[in-house]
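Structure first, then comments.
For this depiction, one protein chain was excluded, whereas all remaining protein chains were kept in their positions.
Presenting chain A:
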Amino acid sequence: MLYAILCYNDEAAVGQWSKSHDDKIMADLMAVQKPLIEAGKMGPVARLMPTTAATTLRKTAGEPIVLDGPFAETKEQFLGFYVIDAESLEAVVQVVRDLAEANPGMGSYEIRPVRDFFPGAQVK
């Protein structure tokens, strides 16, 4: 079975990390991941940019609305994610529009640029 592990934390507190503290945490996390990657068990890992870099597309009865900022509702649950390589935010928004059209109704997509991407091992 493949599992996704989603990371949550207090962004304001993480924003207080010094460069050296950040480097140390990243190295400590990498030490946990390394044997898993070598065993072919850990796939891609992404560290996202802060929510200030986020854009959200919300489905509506008509045209979806594109909003600045992160997804903020608590009435909906995190159900899946995509990783996409795109030239611009505009290009991603277009893909997300297509996704929304393919799956109309309720829901939102938060678009968040990836800060660091580690491809990891090829799992399954």
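Some points to look at:
The rule we apply is simple: contacts are C-beta pairs under 8 Å (C-beta built on N, C-alpha and C of every residue); 3 or more make two chains touch, one makes a residue touch a chain; residues count from 1.
Everything below uses one rule, namely that contacts and distances are computed from a predicted model.
According to UniProt, the chain absent from the figure is "RNA polymerase sigma-70 factor, ECF subfamily", selected among "Ubiquinone biosynthesis protein UbiV", "Cytochrome c oxidase subunit 3", "Heme-binding protein" or "RNA polymerase sigma-70 factor, ECF subfamily". In the complete assembly, the contact with the undisplayed chain comes from A:T51, out of A:Q33, A:T51 or A:S108.
On the side of chain A, touch with the chain left out of the figure occurs at residues 10-17, 49-53, 55, 66-70, 88-90, 113, 115-116.
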